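Heads up, this is only part of the complex; the chains shown haven't been moved.
Going in written order, the chains are labelled A and B, and every chain counts its residues from 1.
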Amino acid sequence: MKRTLGTCYYPEHWPQDIWAEDAKRMVEAGLSWVRIGEFAWSRIEPSPYQLDWQWLDKAVETLGNAGLKVIMGTPTATPPRWMLDKWPQMLAVDASGAPKKFGSRRNYCFSHQPYRLECQRICALLAKRYGDNPHIQAWQIDNEYSCHDTTLSYSEAALAEFKRWLKNKYDSIEALNNAWGNIFWSMEYNSFAQIQLPNQCVTDPNPSHLLDFKRFSSDQVVTFNRIQAEVLRKHSSAPLIHNYMGRITDFDHYKVGADLDIASWDSYPLGFLEDRSEEGDDWKLHFSQQGDPDFQAFHHDLYRSVGRGRWWIMEQQPGPVNWAPYNPAPLPGMVRLWSWEAFAHGAEAVCYFRWRQVPFAQEQMHTGLYTADNNPAPGLAEASAVAAEIETMPEVSTASAQVALVFDYESDWAWQIQPQGASFNYFKLVFDYYRALRSLGLSIDIIPPDSTSLENYKLVVIPGLMSFNTQLTAAIECFSGSVLAGPRSGSKTANFALNLQPPMPGINNKVSYVESLRPSVELPLKDSGKVFNWIETTTGDDPVIERTACDRPVLIGTDKRQYLTAWADREALIAMLKKLCVAEGIAVQELTEGVRVRETKTHRFVFNYNPQTVQYNGVSLAAAAVHWELL
Amino acid sequence: MKRTLGTCYYPEHWPQDIWAEDAKRMVEAGLSWVRIGEFAWSRIEPSPYQLDWQWLDKAVETLGNAGLKVIMGTPTATPPRWMLDKWPQMLAVDASGAPKKFGSRRNYCFSHQPYRLECQRICALLAKRYGDNPHIQAWQIDNEYSCHDTTLSYSEAALAEFKRWLKNKYDSIEALNNAWGNIFWSMEYNSFAQIQLPNQCVTDPNPSHLLDFKRFSSDQVVTFNRIQAEVLRKHSSAPLIHNYMGRITDFDHYKVGADLDIASWDSYPLGFLEDRSEEGDDWKLHFSQQGDPDFQAFHHDLYRSVGRGRWWIMEQQPGPVNWAPYNPAPLPGMVRLWSWEAFAHGAEAVCYFRWRQVPFAQEQMHTGLYTADNNPAPGLAEASAVAAEIETMPEVSTASAQVALVFDYESDWAWQIQPQGASFNYFKLVFDYYRALRSLGLSIDIIPPDSTSLENYKLVVIPGLMSFNTQLTAAIECFSGSVLAGPRSGSKTANFALNLQPPMPGINNKVSYVESLRPSVELPLKDSGKVFNWIETTTGDDPVIERTACDRPVLIGTDKRQYLTAWADREALIAMLKKLCVAEGIAVQELTEGVRVRETKTHRFVFNYNPQTVQYNGVSLAAAAVHWELL
């Protein structure tokens, strides 16, 4: 498949007389796609039921006539001000009980039924008008679900829907009391009507209560999205997309993705490094103008899974952004590197956000491909270079990986609810495994926790999975490759009780107790590396593969089924994973720090995330360089 | 007295058919006591006025018949969900004005009168049913008052009771205005009806207002507890106990204790080290699997005072807990060490929390003597070892101490209200003195600020006491031993105004002004050690005993009455206290770090809190070892 480029454009921000010139320049820059409309509700429907299509018709026509394919966004992330007069109860409510006011975006509660109908209505109007418009080649539903911490809402609407959801799940209040263990601390309910949302308690609420509230909240995103998907499909055959964010786990992306055709994500490598990375200062300093060398790839692989193979970058950082604690410029070459890395991981399209820096309102300091006074910004040349390279190089196709990594949203909720140690962070744990695998030069598939078959892989790693469901258990049982799981994998039942059985299929030991360790505690291993943060003590006869220097077992099991009882550092993880790869005949190469590779069916791409030149297999890679070679 | 062991058990969490086996095993493990019932209101009274005694009758009978003595808990810390439907205003309200929701525990407001009546009613029902049951050998009222910061409530109920309390105390609003100094900043009230709770002010409220609110809130705990005590005593002659917590000062434990027969506390050495110690990282690392070597002893000595000589450990940590930032396992031997240290300080009983790890709800990660799948956990063997040792060793009786340390809850409230320097912390100050005394190998009595006689002691130390009341003043005036007070002792009147007289009996100087110092400021003393945090300048002719290197007086007074104007470090405190002890003929021994001793009437117990072997008077003490020798 030919990879494509695009951009995000807001015709409503600019005089109509420059639209055509903008469209012409987009095409000249080598862009194919242009996303519009996703924040324009107040212009489409300036007051209730008074619709203004003229400008949008003209925008679509102008862009389409220039040769661009249009992604039409549904504007439901930014209800206009009059909507709040109509539905004052539609506002999301935070954990302190305060409703979110108008004046930014994403202030709606997913559970508010009338607002859902309003969204259905505006989608239907858009779909009817543009469903068969040839320029509309894709739809984006809403924008960045959960951005700004907007999945959870403690509104009356949410409470009403939560009770309904629980009734549907448990049928009887006795079943709920039993599932949650409400006998503990006299938390038993007499009826579903007594259920409250789990905020503002004296101390921790029941973890089962919290987990069900997280599941419910995630499901509300799923059904909110589905309503729009259904109405769009009625009138259009163009693919449906949502643009997810980086490191957001408050809803189950796999479930939202199941109703869509393509997953996309908004990739801001420098913003995410400063805003969402737990790495230390030295790391952030080294990569401050390049981004974390594994963060983008992780999300590429994750969203390829969410999109069941089809995925895009909907928003690609083209220069400094406005929202992170610190906002430097990318090192020259990084915009190109990020774009090619996405393609190497299978992206169909990369769209730059935004076409032109807008001189007003919240994002006026966010750069674009053009400056606010309409001069080319540094990102433009790199985007155009990528466009030219796409034209001249053969098509690249996604290769299949030999290693799979299970990533599970529910596990993140579970360990947020009961971390047991202040340092326990599921995303970090999975990411540590991912980074170790990538450091070995491996291509990785990220797979969901309900995968029914693992037969495409030789090695499957499953860190911190709350609970093995029946599908995954069955898949492991008939899997001929190797599985490495833990720590904490399989430690709970689906109801958030302790699992009193062995933690994973193929392991016989049981976990007797766990210890969380203060940051200064480190236990070196006999072999290489060390463990920290977390260590479990198991009981049973499973062989011990690796121990601490003080002789505590940390890796137990057999050649093919291994359970890691502790949080291992990078050196230890690399050593353990390398042994498993060698045993399974998976080729590994230990990469220089900051160098990463990804193979497609035909090529090996090499990326230098470092700010200095490095050597890779005899090739000299300049700072921010991309290199590709035929396999 | 023969010391005894026990455990905390929740029959309602487990199938009835394993109760008898549980009871049998408890007895086999050498346990005598079993506490039950304190969170079971929803099972005793599943809906209003519908009582279910069957299961509890059977539990008592099963446990009692096995030979165990039952401590019956009143279930008032966890009102069932229907209680909130009945009394929606019963919820405690936090300082931001938010009522605490259902779903954990301790969500009631102590001032809510109808809830008090509900508690009285359930206690009366329990007392009538079990008051003369021979298996019920003790009662526990409620559970861990003030845990989770639950003493202060800003509810309407609290406001109404606070006004009543003030009216009772001051009689006229003029008297209140005068006592509080309300002329300052035009804070004068025209009537009691105008009084508000001291939250949500623009800047600091009047400190007298705050102090009275703290006193009132403490009194509400006292009267809440007294209602239950009175109703239990009507129907039972078994002793009444409450289980206090570690480092909780929001109510006056002496006053609650005055209505009870035995004080007990819940000792979680590792949890408290991580959650409630201000020591630095190195200290916490060194003691991370043992706990602070003085924290338990301090509370043993404090609660011996609160219980007027009779005290227990109601909950002893047996393994990792679930609630501290980090939850490691105790070093092997520590469960035994903690138990023996309690006995050496006079505990009548030590009960382990809990019998068996419960696999569901909030505390599922809290270990017990048995694992959730009913296998012995590491703590069980240590508890059994202690039981065996009790059997074989002669009885030990509490020795009287030669040194007393005054600990005053009100002073902690006062210095929280007006710390004057960000580092001023009353508990820390008193604990610094306590640690210095213990480092000298001394046995210490902690005594209340209204002690009427000091004649049992040779040395009394009184750090940071807000105000000397008439009893203590009189006791000091006729005391033939030595007194060391300060810094900040006697600096206020009972109304929280400046005391314009000399700070303590026997001292003539007055404090002219005080300075709080940033952490980097340290003033070395001429002799040994240094002062920091706080230094007062006094005026007068009192002799100067110790000065800073730059010649500022820090210790003034005479041989027998000394006032310390500054916060002294450990080295300086040890030097000053040692001199006083020598002068009074009190034997001291400077102990190796981490080694502590406690003498009973017949024995000297030596405890090694270190993770390595140390020498003590020719005895080699392994890590976590307890050693005892006849005096």
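The rule is short, and it goes like this: a residue touches a chain if its C-beta (ideal position, glycine included) is under 8 Å from a C-beta of that chain, and two chains touch if they have at least 3 such contacts.
Note that the coordinates shown come from a computational prediction; the quantities given were computed from them, not determined experimentally.
S.K.: Out of the whole homomeric complex, 2 chains are present here; how many copies are there altogether?
M.R.: 3
Here is the rule we go by: only the chains that are shown with their structure count from here on.
S.K.: Show me the residue ranges of chain B that touch chain A in the complex, using the header's touch definition.
M.R.: 12-13, 39-43, 46-47, 75, 78-82, 85, 92, 96, 98-107, 147-148, 150, 274, 281, 284-285, 288, 319-320, 322, 325-329, 357-365, 367, 371-373, 375, 377-378
S.K.: How about chain A: which of its residues touch chain B in the complex?
M.R.: 96-97, 180-190, 194, 196-209, 418, 420-423, 495-498, 500, 510, 512-518, 520-521, 537, 539
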